[in-house]
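Left out: one protein chain. Kept in place: all the others.
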Amino acid sequence: MASTLSRRQLFANAGKTAITASVASVALSEFLAACGTSSATAETGTVTFWHTYDVQGIENQTLLSKVIPAFNKKYPKITIKAQQIPYQSMLQKVTASIAGGNGPDVFRSDIIWMPQLAKIGALMKLDDVVAQRGSEFYAGPLATCAYQGHYYGLPLDTNTKVVIYNKTLFSRAGISAPPKTTDDFKAAAQKIAALGGNVFGYAEGGLDAWNILPWIWTFGGAVTDDAYKTATGYINGPQSVAAIQFLLDMLGAKQLSPSLLGGSSLGTADALGQNLAGMIIDGPWVPPELQKQYGSAQYDFAAMPAGPGGSINVVGGEDIAILANTQNKAAAMTWLTYMTSDEAQRLMGATGQVPTLKAASSDPSYPAYFSYYNSQLATSKPRPVTPNYTQIDTALTDAFTKALQKKTSVQAALDEAASAINALL
Amino acid sequence: MRVSLATNTTSPQSQQRRWWLSVRRYLPIYLLIFPGMALFLVWTMFPLIYAFVMSFFQWNPNPVATSPFSGLANYTRALHDPIFYQALRNTFLYTIITVVGQMAAGLGVAVLLNTKMVGRSVFRIFFYLPVVCSWVVVSIIFSYIFSTGGLVDYIFGTVLHLISPQQNWLGDTALALPTLMLLGIWKGIGWNMVIFLAGLQGIPTEINEAARVDGASRWQIFTRITLPLLRPTISFASVILTIGAFGTFIPMFILTKGGPLHSTETLLTYAYTNAFSSFDFGYGAALTYLFAAFIFVLALIQIRVTRARTQY
Partner (left out) sequence: MTTPTPRDPSPKAAQMVRTTLTYLLLSAGAVIMIVPLLMMLSTALMPNQYALHTPPLIIPLHPTLANFAAAWGQNNFAQAFINSVVVAVSSTFLTILLGAMLAFAFARYRFPGRNVLFYGMLATMSVPTIVLLIPQFVLASRLHVTDSLWGLVLVYAAGMAFTVYLLKGFFEDLPQELFDAAAIDGAGVWLSFFCIALPLARPALAAATIFAFSTNWDEFTWAITSLNDEKKYTLPVAVQQFFSTHATNWGIVFAATTLAIIPTVVVFLIFQRYFVSGISAGAVKG
């Protein structure tokens, strides 16, 4: 329960406390507007924009008080109607609105939803835009907008996960440096768990692909072959089995918190903040949350520990897309272009949203911990890009649950996942 | 049965006059049912038929896209889908256990409260409070007290040593559905208490007195006299509770989303996931129609039984 919530909910809260306002960017935008670079365009109308930025947090504040006003300086005749939809209901709401033909014009989509929405023809093709601007973006995030040879959006923000470790517990357990390899990781978890009480070495919030795939990749495993043709020999190959066995062993030795299996009402970031977890592996939205809730917590960052497959984590993030049935294509396109512009990328970057635009990769207003995430992104991998992704995710979660709750052997659980996923490819 | 509109079959009248008479007779009735019927037909019947049609298609929610006709494929798929059977099993288990559990507990409380006693109204309020709290709220409360190391673990594990103090109530395949059942029973006891209190108060005290004088024990009075006389109440409550239990969706939606490993998957959660998360609306509709067919048959039986019994 808490497991499925923690990631997204924290995501939504990202950057609440982060960073002072990016004075530089605002100044820049005023400068550009004054030059009248693009204010000659005469598009009019209202663009409804659905997003999942935290309604209370700095992301939404920045959108409303900086990004949209800066946009309106250039395009005074376009009204942006931004509506926040909670992450959990977004996919359902977008689907219903497609069926009803009254959805938003522009929509900020989790990268994993794109193929599914593209498949039902809900999104406008943006091939010509990508042909023109594709090279401005990092290749990984851009690839999440593609489905069957066409592009249906532009990357808006990207993220991955790194190790966040509790320095207080590390020094109490006598560990001097963050773990570099999976063996180091297990040894550190062992030492921290030995502190006793309710303290665990490593806390993970659930058994979704998002939580577990980094370990499978790090151990050299995979979900399918690169062409998404078969899962046999990949998700049930020896490397994948070794990864799950590694987690199972840590769980058995109480190095890994049982919150992995769900049922905990304490989020992993809270466990870290309350000195109950030595290490978590999580995204860039966690540090601002930690800072806000646990001001005195001592923590630092490290790359995903390296295993036989390298130091691999998972790519997350959002794309921005136009719904195919929009009534106002020109204005919607203008808004999409603006949100992926250097100016908007920098403004949102300051709130903890890692930019996808190469030109906006660094800015004095970005949080310092971005560097860890940026270097992890270089080796991070996407989850399978296919319209049946949500079902594949379910098949994976089922298999991980079976293995880690010891309902079946690891091999048997992953064999089952392989045949279930084969049927979905 | 009703006399007011006994049909007039006597004198041979012209077609026109006949027609005029039947208009005069029926028009006010049709006008009476029109507003409600219109609302019902538009917002319930039409969507119902629409969903039925959807179940024969690989339905694409995008109105401009084509939805291929697939005949009975969605239905045959359900019949070969192990998760469908698991969901069916869970739905029936949840319904039977929560309905029986609520009625038994509610009846027990009602029997205990069915005397003149101090504090009766206070007890009644306490037992009824969960009924007035919304499902969303009580689901959130249960996610907290049934969390690992939470209140339930503390009382039954740490204090009473009956279980391990680190139970994974909502994350364990064996415990998640029973936890949801406990929530369903807990929330419903108060409603049953009120129903049964009313039923008990409908039983004339003389009957009990007479039995007592004849030397019947309390247990005998309860099983031989009270329960049979409560039959209409029991039938009424079981119809309402069964419909309610079959339709339970919010606690699963909020607490488990059908997991872990489909152990709390009911037909509703499964249909919902298929439609809104996999976009497989045709299949979702077929699932709910299979389910509706089951309930419909059950409801018919239950209504028959209720009628037969109340007319003693």
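Chains: A and B, in written order; residue numbering restarts at 1 for each.
Heads up, the rule we're going with is that a contact is a pair of C-beta atoms (placed from the backbone, for glycine too) under 8 Å apart; a residue touches a chain by one contact, two chains touch by 3 or more.
What you see is a predicted model, and the numbers here were worked out from it, not measured in a lab.
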* Structure fact -> Of B:Trp20, B:Phe46 or B:Tyr85, the residue that touches the missing chain is B:Phe46
* Contact partner of the left-out chain, one of B:Tyr75, B:Phe92 or B:Trp135 -> B:Trp135
* To do: Check each of A:Val47, A:Ala70, A:Ile85 or A:Leu156 against the chain that is not shown and name the one that touches it.
  => A:Ile85
* Missing-chain contacts mapped onto chain B -> 1-5, 26, 28-33, 35-37, 39-40, 42-48, 50-51, 54, 61, 63, 105, 108-109, 112-113, 115, 117, 119, 123-130, 132-138, 140-142, 144-145, 147, 149-151, 154, 158, 186, 189-191, 194-199, 202, 212, 214-217, 219-220, 232-233, 235-237, 243, 246-247, 249-250, 253-254, 267-268, 271-272, 275, 281, 285, 288-289, 291-292, 295-296, 298-299, 306, 310
* Structure fact -> Across the whole complex, the chain not displayed is touched by chain A residues 2, 5-6, 8-9, 12-13, 50, 54-56, 83-89, 92-93, 96-97, 99-102, 265-267, 269-270, 274, 293
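In this section, only the chains that are shown with their structure count from here on.
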* To do: State the interface residues of chain A toward chain B in the complex, per the touch definition above.
  => 1-4, 91-92, 95-96, 98-99, 101, 116, 120-122, 198, 258-259, 261-266, 324-325, 388, 390-391, 397-398, 401-402, 405, 407
* Structure fact -> chain A partner, complex, touching residues on chain B are 60-65, 143-144, 146-150, 166-173, 255-257, 259-262, 276-279
